[in-house]
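Note sheet for the following structure.
Note that this complex is displayed minus one protein chain, with the remaining chains in position.
Letters are used for the chains, namely A and B, taken in the order the chains are written, and counting of residues starts over at 1 for each.
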Amino acid sequence: MTRSARWIVFWLGAGGVGTLIVLALLRMPSFGGLVHPYRDLAVPAAVGRSSPNIVSSINFDQRALDTLGEETILLGSVVGAATLLRPSKDEQELLDRDEGRVLEATKLLGYLLLPVTLIVGADVVFHGHLTPGGGFQGGVVLATAVHLLYVAGSYRLLRRLRPKSWYQVAEAVAAGAFVVLGLVGLLLTGAFLANVFPHGVLGDLFSAGTVFFLNAAVGAEVTSGVVVLLSAFLAQALSVREVS
Amino acid sequence: MTVDPSCLPPLGIAIPLAGACVLLALAKFAPRVVVDTVAMTTAVVSVAAMALLVAATSSGRVVTWVGGWTPKDGSGVGIVLAADEIGAGFALLACALTACALIYTWRYFDDAEAHVHVLILLFLAGMVGFSLTADLFDLFVFLELMSATAYALTGHKIEEPRSVQGGFTFGVVTSLGAYFSLTGIGILYARTGRLGMPQIGAALDGHGLDPLVLAALVLVLTGLLVKAAIVPFHFWLADAHAVAPTPVCVLFSGVMAPLGLYGVLRVSTTVFGGVLPAASLHGTLVVLGIATAALGATLCLMQRHLKRMLAYSTIAHLGLFLIGLATLTASGVAGAVLYVFGHAGVKGALFLMVGVLLARKGSVDEFDLHCQGRDARLTKWLLPLGALALAGLPPFGTGLGKAISEESSGLTALFVLVSAATGGAVLRASLRIHFGLGPPPQDTDSDTTTGDDEKQEGRFPQRLPATMVVAITVLLTGGLLVGVVPAVADALGAGRSASWTEPGCWPRPCTAPRPRRSAASTWSGRGRASRWGLAQRPPEGRRVANWAITYPSHRGP
Partner (left out) sequence: MSLLPYLVAGWLLLIGCFGVVRSRGLVHTVVCVAVAQSGTYVLLLSIGFQYGASAPVQGAPGPVVDPVMQALTLTDIVVSATVTALLLALVIQIAKRTGTVDPDQLDELRG
């Protein structure tokens, strides 16, 4: 399609859709209103299963299938990006000798922050059913922590301490654990992804039944998934070279 | 041992996922044959589960509340999966085509640590979830799952500029479409406070069609029509389908694009069936279908790159399917679904045969291959046969589906012309390649994509591996069986007319079925169609499904 044709199509479409959207938005319920029928059902349902973080209860219990799909999108994208960024037939991974210098202050800060970030990430994952946070958020924090090794140390160090293939296995196992937990529910109660574990006392670490375990599984999967994803991009930037 | 049918829909999603996880965990250590075996086993088990589900749906829709959140006192928070014959049939089709694609790929991709197998299985999970879910947001999630894995599969041949570009265009266009859908879902949630399709439908029934509902309809359908490559969103399809690895093309053309249309049918009947005047919906969809069919057929005739030719033929057929579905009558919908099934088998076989040509001759260009295929024993006879089947040769499922759809839509001339044009284009190419028909074509048009710099796929076997032959045969036979075995069509299309008589059935019958045209002209004729129960007009049903549990009326917090 030529450029001008593209513009004509765009302005026609945008004009139509824009008008339609504005007309529709004029009839939306007013912003900040009191009527939220789904909320009124979801909140008691979450509290009934000892999950004070209602968003987690929705994500991992009431609408757990959405999260299974979302986690599968992540798995698929990580595998897909790793496939797309593999070294092609005329490329090879070569490490540069010289990697430049890191400021001493950066090094110190990085190594100080590394354990702190790991602990914060684990906290966000394991308290996902109690406080704001959860497997996805915590997983991203944990994966970031691993990459402090690169910021403070070197790419070689990161590669040594981050065996990519093991992270890939961990990702597969964690994603599989989500499916297995769902199948356990199917076996025990006849409903896929049913919350079959004891709900415990509201506010305890081991409460909310399956939500806790699903959070942990997703946390592990997101951590390893993001590590594998970033490793593919880092390799493209730093070590994949064309060889003739 | 009997299986509770309500287990089957979640299993259809869980089995491919579990298989993909096992494969990914093993990929680094297992030898190639283990990888192929695990992938194949997963696909076969999925086929079995979905076949059981199809059998179960013949006695009524299978409804599953995921997580055991079955509504109590008429209110619920969970996600509902609802399998009717069409949905379960599409899920079965996806599994069966995946199995065929995996047979063909047996020892075919030699790099990438089984990543392709993992992606194909995740793609399958997305397609099954999309076919079975009855929750609007869940539909979006599975739509995105299908899309994300599909981009990666499209761009898999990273050495080829076309492949990565096709994947990129595909990604950008379908992502934007999906965000429009999500906006529409958000607007519907704002109005109704619900996410389940029948629940939203029930909540909308009371109010009329105002600009908000209309905008939501247009936005939600945009994403699905993009997926189905309906005009004006058709341009990405040929770019993507022509460059993807051959076995993946089978899945794209055979089931992914038609699934977009299935989504259109499901959403427009279940969610908007109560507020939308059936006549205007029908009119709009038919116009889009005609434009798509005409454009696809015209462009198909102009191609010399064989995969692009097949891709444009898919666009043309998608237009025809849309016309069939847009009738919103039992016979029209059943005919279109049969057509989709027959087309999936035939088009899949054609793509694989082009793949065989590419593996042996190193080109998919009609002009380059002129006279080159005289020694090709398999494709010499099967490719013209496939072309005729594509045009709607009677014993094939395409013929029966086309006959029933054209009969119920009343657009016989268009159906005949479009299917003849696409079949004719493929026939022309195949006769030129295998029999050297006509003078060698002159390369005059520099503005067409040629197929001569396509990278050879596979390891260029002197003899075709038996697995490739098996995959082609299975697909072609499948396309044939859909047409000749009444039981197949019965299970896929015709049984539905029985369930349409059940009160509160799905899809909700439209309020004003169009009068059916005389059916004497087709070879299947009215006698055959009515013997299969296809010709019954859907009765007026109770509009709210019995499982369309509504929420209690609005309460303050």
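In the analysis below, contacts are C-beta pairs under 8 Å (C-beta built on N, C-alpha and C of every residue); 3 or more make two chains touch, one makes a residue touch a chain.
Keep in mind it's a predicted model, so treat the numbers as computed, not measured.
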Identified contact with the non-displayed chain, of B:Met302, B:Cys371 or B:Ala466: B:Met302
Absent-chain contact - pick from A:Ser77, A:Gln168 or A:Asn195: A:Ser77
Residue in contact with the excluded chain [from B:Val172, B:Ala279 or B:Cys371]: B:Val172
Positions on chain A where the hidden chain makes contact: 3, 6-7, 10, 14, 17-18, 21-22, 25-26, 28, 30-34, 36, 38-39, 42-43, 46-47, 52-55, 57-59, 63, 66-67, 70, 73-74, 76-78, 80-81, 84-85, 88, 131-132, 136, 202, 229, 232-233, 236
Residues of chain B in contact with the chain not shown: 137, 141, 144, 147-148, 151-152, 155, 158-162, 164-169, 171-172, 175-176, 179-180, 182-183, 186-187, 189-190, 195, 238-239, 242-243, 299, 302-303, 308, 445, 447-449, 557
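Here is the rule we go by: only the chains that are shown with their structure count from here on.
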Touching residues on chain A, where the partner in the complex is chain B: 1, 9, 13, 17, 20-21, 23-29, 34-42, 45, 58, 61-66, 68-70, 72-73, 75-77, 79-84, 86, 88-89, 165, 168-169, 171-173, 175-176, 179-180, 182-183, 185-186, 189-195
Interfacial residue positions of chain B with respect to chain A in the complex: 4, 6-7, 10-11, 13-14, 17-18, 20-25, 27-28, 64-69, 75-79, 81, 111-112, 115-116, 118-119, 122-123, 125-126, 129, 133, 137-138, 141-142, 144-145, 148-149, 151-153, 155-156, 158-159, 164, 167, 180, 183, 187, 189-191, 193-195, 210-212, 214-216, 218-219, 222, 232, 235, 551-552, 554-557
